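Below is one structure, written out as structure tokens; the observations come after it.
Heads up, one of the protein chains got dropped from this complex, but the rest are sitting where they should.
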């Protein structure tokens, strides 16, 4: 252990398991630690403070170790300014660029700590005048001033707040052996709280919402004002239109539960009809579409973005076929969102998860525990998973928030 | 193809895919066939009739082929009597004993076809006086007259009856992408029909019924008379008692959705309390148990059997710890049952499936598609699978059959 | 039953369960049938021939019924020419356009039956000079001559060929309780047969191929010439490049199985490095990428298409971000493909399934039975599902086809 450095951290280090994470990280990577000072928060409200000497085999191992400690809220006791380098080529960064996490981040410039704007994961940090801002690699332009290396960067991990009410009380376990009704009540309360706080509610929804009979309940939630943003793919809108026009979903009559004659063509006919009308809004205006989720979203001025994918039929004219455009539109729509509910779509759910800062709670509802696990993987304490039937979940949620 | 024989079959051979199965079986096993005669049923109500010449490489291959055709309803055009041999040792059969399927079976004795009683799969057929009856190997006694070989045995496969209403209309696909509410309505109607026909309804239930908050709805179904038979394990009763005594399930408060202090011991305390009272019925009589599924089953005189398993805690005094006793009690309880609903228990569900004749419909509800697939595997057209949340399913079912 | 018509069909009507399907369809839709004539194929090789009178409540119900019988190979006994109408608007069809299945289709023009080219599902049929061809709605242009209605259209369903070797012998059941090694041997044989027949092999692969350690085996298959076409998304290439550059996958060291320091940034650094080099091919040429799946694909001139999606990081310069372009490129790459193997990607697997005619066999390998079920849903007898670990599957397959 030839090389060593001292790092400091403060906050709810015990409650949020940061201290455990810090010790684990040092040992797992072959380092050693010595606690120089640890002042424990005496009560639930007080912060703890840590000064830790970290040692590693050589300077390179130490650098790797310190890098790994950044997302856990550690930074050098004696900080220098961040290194900033110009990128030389559009769409790329210098090789040693700092790639962000989704946690609140600060960089040190001119001796001062600067908050980073538009926090998201997997971005570069660019200096724009006096501001620091997250920017995707593809949006970098030659000459952009990009933060590199690891010095002068401070991450302020989200603390798991045991007092922040419903969210923190919900189990993080991914299990189908839970009483869903309790969770629905809490999610309803969280949604009401978000609205009361003047923030917006986003839903990310897959076509299973329609297949499982949830569309009518979801439409009621839209009508009642509980959906400010809808992020989905082409398929949700297609099957919603199929339901509105033919009362089928993938050719299955949703009241009878049986396939109807020629029903397998209904989704293609629905696409043709909507596109002949000039798209969803035009179809609503022309009286072609008179019910359903998309109809309510048009009427309620919901911020709706449909992103294309390789499996799309059609697609509808409203579907954004370029995925970079779609990602940009998704990101814009997520501004001022206070909670995100993901309904049965791993694809769009992961897409949205990539864009969110760590402090926006995400509720992921899916009947497949593997999907819930995968989405939860990305944002630890940020994500609540609910393994249940999406149609029945929406039935319960609408019964609470938008009773008939 | 040196050896050949002629078999005949009649019935809804097309609709029930028996003819496809017969042809497939011959080809897959390396044989050849020639249709000697096929009279197709001209309308939906008429039977079809087949005479088929089957050829194989040698007599042994032919015998194997003919054996494989028996469950598909084929039998030799020119039948002899069944071979009957005494077994020489308690609990075992002659090596060439005929092992039954769960389809209606007849054996030819003295030139007459005799219906086999107590039809179930994986049994031997024993002649008892003038009757033929299915008997488990373990129940055979030295001297029992056991049907052996393959001659003189006729299976009458269940025809898939396209007109028999709700059951046949339900999809056999195992998918979570269905509207469960339609299925609930149909199952409710089937249950009402079974009661109207004077037959009984059996539920096979796992503890997930309690964990998912379904117990209160299930209790309402019991109270309303829609549960004649309850087949379960120790755990259902333990967690139901825990809920009744402590309002928790595995230590989780079912209203708050959060674990309560000391809750992990509640199930052990519940066992101790019930057993101190002398068992479930005694606990109900003594006013110790005053609510829940088991309470309603005692009050409603539901035919209840709890079978033990290797993972049991306790167990409760009511749990039958010897699995042969338990199987026998399950089998008796299934007499005159017109429909079986399996709620989230692969173990007991497969156990019950083994005991049922092919003509009793089984509805299997589980959030795990693999469980539904596995149970459905056993009884093809006999089983309907529903991939959904069991707690919410029971909520919907109780809302239809036993509204508050 | 006021309206009736006579339809005819011929082929392996029993073996392929077409006759069962025809009868079921009539009854389920409230119609009635009378078999006018049925000549059964006497042996496994002979076709059967059916003439069926179909009745329904009124002309509209009859039309719906006849439409539902088309995909089952039925057509009117007395056929007229197909109706052809000009479309009046780019990107859309007349409202009554015929939407295709993926089965071989013929249309009757000028009294002659014309084969439809480029068969795929969910397309319109357009007359182009003397030819009929499938065309996506979005590719239609005002003035295109589009087949409408149902008359003069004949579908020739794929017959399940019980003699066509390995494929037909593999179980269609979606179960994890199978011996995978047997299936691997058969898939290997099918791949060898496809190559011997001068046709191409396409793989559709998700990033799980890399995460599960399958990349090295898959690379060996590429090197040995068993991958002619690779259809994937951005993530496969990103994680393959991460593995080549850092020996990690999502930051996990694939030899040690543990996360490495700073590893969560490796995939972003890999993107940056490859894009700085000018894309995958340029990175290979420049010696930046020297191993892995993409490296072998470049060296082996594999027809590789990467389609973008909403969850992409980067993306790599090689990823096609417009999904319509991507679909077109996928479709082109699938020309002359004799077998498709889908490895752990529902998204791209469904995308490819939409493009394929019914006679190209698809093998779908995934550890999640729900994915296999969903993909198999789309192409009945066309799809083989294998529920297993993708990394270990590739290990076994490479051991057979490309031993070290």
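Read from first to last, the chains carry the letters A, B and C; within each, the first residue is number 1.
Basically, a contact is a pair of C-beta atoms (placed from the backbone, for glycine too) under 8 Å apart; a residue touches a chain by one contact, two chains touch by 3 or more.
Being a predicted model, the structure only gives us computed values, none of them experimental.
Residue B:93 is the one among B:14, B:50 or B:93 that touches the chain not shown.
Of the listed residues B:29, B:118 or B:223, the one in contact with the hidden chain in the full complex is B:29.
Touching the missing chain, out of A:185, A:328, A:373 or A:400, is residue A:373. Within the complete assembly, residues 28-29, 64-65, 67-68, 89, 91-93, 95, 97, 99, 101, 122, 137-138, 233, 258-262, 264-265, 267-269, 271-273, 275-276, 307-315, 317, 321-324, 326-327, 330, 347-348, 350-351, 354, 368, 370 of chain B touch the chain that is not shown. Touch with the hidden chain on the side of chain A covers residues 14-15, 17, 19-20, 23-24, 26-28, 32-35, 38, 40-44, 162-163, 169, 173-177, 369-370, 373-374, 377. The missing chain lies against chain C, touching residues 169-171, 176-183, 186, 208, 211-213, 249, 252, 254-258, 367-368, 387-389, 391-393, 395-396.
Heads up, the rule we're going with is that only the chains that are shown with their structure count from here on.
Separation between the centroids of chain A and chain C, computed from CA atoms only, is 32 Å.
With centres taken as mean Cα positions, chain B sits 45 Å from chain A.
Among the residues of chain C, those in touch with two or more other chains are 28, 370.
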